[in-house]
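Inspection log for the structure reproduced underneath, given as structure tokens.
Only one protein chain is missing; all other protein chains are in place.
Read from first to last, the chains carry the letters A and B; within each, the first residue is number 1.
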Amino acid sequence: MVASIQGAAIPPAAQTEQAPVKLEVRDLTIRYGNQPALSNVSLDIREHEIFGIIGPANAGKTSFLKTVNRMNTFNANMHVDGEILFNGLDVRHLKNVYALRSRIGVVFPLPVGLPMTVYDNVALAPRLSGIKDKADLDIIVERCLGRAALWDEVKDRLDSLGSLLSGGQQQRLTIARALSQEPEVLMLDEFSIAVDPVTTMRIEDVLKELKEEMTIILVTNLVQQARRLAGRTAFFLNGECVEIGETEDLFTGEIKDRRTRDYVEGRFG
Amino acid sequence: MFETSELNIKNQRVQRLFKILFLLMTMLLIAPVLLILGTLIVKGGSVISIDFLFTSPTDGMTAGGIFPALLGTVWLVAVALLISVPLGIAAAIYLSEYAGENWFTRIINLAIINLAGVPSIVHALFGVGAFVLFFKFGTSILAASLTLAIMTLPVVIVATRESLQAVPFAFREACWNMGATRWQTIRRVVLPNAVSGILTGVILEVSRTAGETAPIMFTGAVFFTPFLPQGIFDQTMAMSLHLFVVSTQVPGVPENLPYGVALVLIAMVLIMNSLSIAFRIYLRGKKKW
Partner (left out) sequence: MSGQPMTKTADMAAFDRRNADWYIDKLVQVLVFIGGISAIIFVVGIFAFVTKEGFGFILDRFDFQEFFTSPYWYPADEDAPEYGILALIAGTASVTGLAMLVAIPFSLGTAVYIAEFASGKTRETLKVLVELLAAIPSVVWGFIGLSIMNPLIIELFDVPVGLNVLNAGIILGLMAAPIMTSIAEDALKAVPDRYREAAEAMGATRWQVIYKTVLPAAKNGLLGAVLLGVGRGFGETMAVLMATGHSINMPGSVFDSVRALTATIAAELGETAVGSDHYQVLFTIGIFLFLITFVINLTADLIVRGIRKG
């Protein structure tokens, strides 16, 4: 990986044409008690890219995401070493972790429609951050639902319960909610696991558009999904970051580790 | 295909016998409730009238109504709730939303169990020692209600904690992921979905509080006072104590009068209790996720 200059996100000369680094991970090690989940991972994620993370179960992908937005705070058993710099700031030493989370949207595998109306689901976070004006909220709700490809389906029943939508709709509602604060980074963790193929394709199209506005980290166990969407991809295996590179290279180009090819070609996982 | 063996038939018979035996036990346990209610209604029903409910006792409590006692119970319960409901809900929120599973929460849980298990008369002694004497509230509604509040605190805590924990963890996680603070999450998502369960617990507590006698005997309730309570530093009569007084302490009470008092008291308690149960059953049918 690229050696970074201390504290700042200035890319080395060879990569000047590339966007600045959004998220800089240095020697990240995660343990649950004595059980290691991730060891010595270092990687950079740049602005406006879709960064794929592939790997089988127990690779440490979800633990990685939880550490980025500091959801690990809720698991006393989870120990984190190493640095994660978000916009150059170490997330482990933030004064206000809630501000960090509001700038990083997350979508987890199982869709969660909160037991309030569809409208309130999307308006919740903006309201918490102090937006009270109905007209402003209306605009946010419509735009976010629209960007999550859900607006057309729910625009006539914004007051029905979000928790009673179908699974695919709830997942898009979750995405709309994650977008409601205009996050700088959107992290998706195997979002298609509980979603039908058609909805999956629609969400994938949405992600391609969203790339223009934000950085996207796409954790997936579908190799082909990473190939369709991600510019660069990392391969995690049993808590180790085996390979990082241009996604196409994982499939066609030179790869350092044999395990990557085996996984990509479906020999295990 | 299988032959019904001798043993099998015997087993079946034993099974039926035990089922009937257990049913009989259940019936015998429940029968008293109905019997008691029946007796109270038959004997006490004739006493009850609008006058009985809304006038004061007369002739050394051998005639007249129960209004001061009724009003006193309302006072005692209301003040006790004002203290125990916020405290109990806070405790439940702490245990369910903030505290982890550790030795400290175990001690709190143990304290809650003990608070519920300490004899009511010991609560009364505590009320006398702490509120009447040490804090110098005197025998007053405040002292009695504080004693009642502490005694019934576990009811609120347990009911609230259960309804908080019935809200799926995923909802909290979804909120935290959006940058909501713990309190924002509790206020916007957890509490709105737990409030009806909490209410069920509070109604149950009303019923418990209204029926208690020992804790208020020496802390604020009196056998008889010609005055209606005006504030929390007044003494008051109470329904439960009034039943004790007219059935044991006053000579020459007409036979049916205590039945009437008992009927009113048990009606208050059971109506509250049934409300709480009905509310719970209604909620179970109305799922939001």
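We adopt the following convention: contacts are C-beta pairs under 8 Å (C-beta built on N, C-alpha and C of every residue); 3 or more make two chains touch, one makes a residue touch a chain.
Note that the coordinates shown come from a computational prediction; the quantities given were computed from them, not determined experimentally.
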Task: Partner chains on view for the chain not depicted - done: A, B
- [ ] Using the touch definition up top, pick the residue from B:166, B:195 or B:277 that touches the left-out chain.
- [x] B:277
Open item on the list: Of the residues B:62, B:165 or B:181, I need the one that contacts the missing chain.
Closed with: B:181
- [ ] Consider the whole complex, including the chain that is not shown, and state which of B:53, B:121 or B:195 touches that chain.
- [x] B:121
Task: Where the missing chain touches chain A, by residue - done: 8-9, 20, 86-89, 94-96, 98-100, 103, 126, 128-129, 131, 140, 181-182, 184, 213
TODO: Identify the residues of chain B touching the omitted chain, counting contacts across the whole complex.
DONE: 11-12, 14-15, 18-19, 21-23, 25-26, 28-30, 32-33, 36, 39, 86-95, 97-99, 105, 107-108, 110-115, 117-126, 128-130, 133-134, 150, 153-154, 157, 181-184, 186, 207-208, 210-214, 217-218, 240-241, 243-244, 247-248, 258-259, 262, 265-266, 269-270, 273-274, 277, 281
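FYI, only the chains that are shown with their structure count from here on.
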- [ ] Indicate the whole-number Å distance between the mean C-alpha point of chain A and the mean C-alpha point of chain B.
- [x] 49
Open item on the list: Please output the residues of chain A touching chain B within their complex, sorted ascending.
Closed with: 69, 71, 74, 76, 98-103, 105-106, 108, 110, 112-116, 124-125, 128-129, 161, 163-164, 174, 177-178, 180-181
Task: Contact footprint of chain A on chain B as seen in their complex - done: 100, 170-171, 173-181, 184, 188-189, 192-193, 288-289
